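Report on the structure given below.
The other protein chains are all here in position, but one chain of the complex has been omitted.
Order of writing sets the chain letters: A and B. Residues in each chain are counted from 1.
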Amino acid sequence: MALLQVENLIIYYFTRAGAVKAVDDVSFSVDENETLGLIGESGCGKTTTVFAIMKFVTPPGRIVGGKIIFENRDILAIEQEEVRLLRGQGITMVFQAAQNALNPVMTVGDQITEVIDQHERVSKEVARERARKQLELVGLRGEMVKCYPHELSGGMKQRVGIAIATVCNPRLLLLDEPVTGLDVIVQRQLLDLINDLRTKLQLPIILITHDLSVIAHTCSKIAVMYAGKIVEQADVVSLYENPLHPYSRLLIESFPSIKGEKGKLSGIPGAPPGLLNPPVGCNFHPRCPSVMDICRSEEPVSMLKDGHLVACHLFR
Amino acid sequence: MSGLLRGLKSFKDHFKLLLTHKMGLAGIVVFVILLIAVIFAPYLRTIDPTRTGLAENILSPPSSQFWLGTDHLARDIWSQTIYGARIALLVGLTAAVTTVGVGTLVGLTAGYFGGRLEEVLMRITDFVMILPYLPLMIILAAVLGPSIWNIILVVSIVYWPFTARVIRSQVLSLKERGFVEASRSVGASDGLLIFGEIMPNVVPIMFAQAVVMVTWAIYAEALLAFLGLGDPTTMSWGMMINYAFQSGLMTMAPWWVIPPIACILATILAFTFLGTAVSDILKPGYKDRRGF
Partner (left out) sequence: MALKGFTLFAIRKVTSAFITIFLITCVNFVLFRLVPGDPVRMLFRDPRVSPQRLQEMYERFGLDKSIWEQFIAYLRQLFLHGDLGYSFARGKPVLEVIWSRLPQTLLLIITALIIAVIVGTALGAIAGWKTGTKFDSIIVTLSLGMYSIPTFILGIILLMIFSFKLGIFPLGGMATIGAGLTGWEHWKNVAWHMVLPVGAIVIWYIGEYVLITRNAMQDVLEQDYITSARAKGLKESTILRKHALRNAILPVITITGVNAAFAVAGVIEAEAVFGWPGIGSLMYSSVMARDYPVLQGLFLVFAVAVVVANLVVDLIYGYFDPRIKVRGE
């Protein structure tokens, strides 16, 4: 039984101009030992999807349909109060590196003990000790509990974020662009840390990014999103070696590889569609190199092919 | 030149937006009423507001002869109220122009040229700002003497730093956008940059500041008049309040003090509304939020 199962999730943003279909019938699942990478261009709906898992969708956005089943309960159906209890200890989140996700007037240690106090009944000393241990677990010095966020570098702040998200032994960890904006060496260190923690804590992870190399480094499964829909899902190696959907293929090709022969840099011509009035038929058809007539009129359905779940008319 | 034209067109567009804003509309309506009072004063059934009248008419309540009653020297309060608008707008608009003028000059220079000049200018600005404005105004007015022009001068002296700071910070944020350096690197002269690029962005802020300064100036003139530092040759709304209060008869003749108070409040509120409307409109994304 999958730990997390997202079924037909639909999220719209209701603006004056109309309803923006940010997430349009998205389904995927995450098992106990999996690491799912969610990749796509800016605005494709990946962050909104993951935020929905924590029921973080705020007006003008609204979850219009679907189910998010976590540990056999539909999160979208339970009370807000119960969702709150789940946050921080059942499902936790680490935010984008570039954001100021840490409260500037509280010490790092206090921000960690805060989570512990919220969910568990332990004494102050025990909580403080755990905070120190957690910092050490993520590669920082224990004394840093006394530090304020502005005294830390970007990479250090992200480690703190990871410490906060793991201190209560969550059963699912969500990471939103955890290394974007940090320099490559720090990126590598953080990703290694994430991998390390994943094995140590036996933690399933969903990781959002627009950078394929990040996914390659940490994920076992990958879901490619485009314009509010998942166009292809497969395990990482299989997708790299044999991308089926034209978008996945173009995406992979647009990432230059450090090794191997030099080629021309390619991009994907055109721009993602506005989600107020997405194209009729397949969302990708205006930019697709393999577009066929049927693509302009009928939406493709997700089907199994070569072990991938792919939504494309090429594979009927 | 193109910057100037752009500025004018943008002014016209913004003005149209202002009319759709509830507060902006209210502000403009009151302003128009004031203008009518100012321009058509002699035709609005008024007499010389300082002309004292017959003893039997002293302190009489509103009647068909004296629409708003009379004061303790049998002067017509309706006339005083109407003509008072002239003083109010004169002081308000003149002081606004001089204050914003000086403030912009200082802020622009400091922000654009930076370095030592900026440091010196800003230190002066900060120093003048820290002096408490009312004691300063009172002393300056007392020392300079009671005249409407002195009052305008005093108001400008006290308030220009506020505008200077706002303008400077706007210029600094414009500089940060990089196009100043970029333009300089291709040889654009300072003059071109200032008038072509910086000014169009600064003008809306100047306008918003001017609106605020009108309210502050009207308040200052009224207060100074109330405190006995006003120009005795004028009959401004503030002077009316002063006479009413000093006479000790204010409580017996509410019709004396209510009109000037109502006018001052209405004018201040109207310009405040205008100011809020202007700053709302200037915020990016205003058109989208209103569904244009």
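Definition applied: a residue touches a chain if its C-beta (ideal position, glycine included) is under 8 Å from a C-beta of that chain, and two chains touch if they have at least 3 such contacts.
For clarity, every value in this text was computed on a predicted model and none was experimentally measured.
When the whole complex is considered, the residue among B:Leu34, B:Met122, B:Met206 or B:Leu229 that touches the unshown chain is B:Leu229. Of the candidate positions A:Asn33, A:Gln118 or A:Asn169, contact with the hidden chain is made by A:Gln118.
Counting over the whole complex, chain A has residues 54, 56, 84-89, 92-93, 95-96, 99-106, 114-115, 118-119, 148, 150-151, 161, 164-165 touching the chain that is not drawn.
What chain B contributes to its contact with the hidden chain is residues 127, 130-136, 138-140, 142-145, 215, 219, 222-223, 226-229, 241, 245, 250-251, 254, 257, 261, 264-265, 268-269, 272, 276.
The rule is simple: only the chains that are shown with their structure count from here on.
With centres taken as mean Cα positions, chain B sits 54 Å from chain A.
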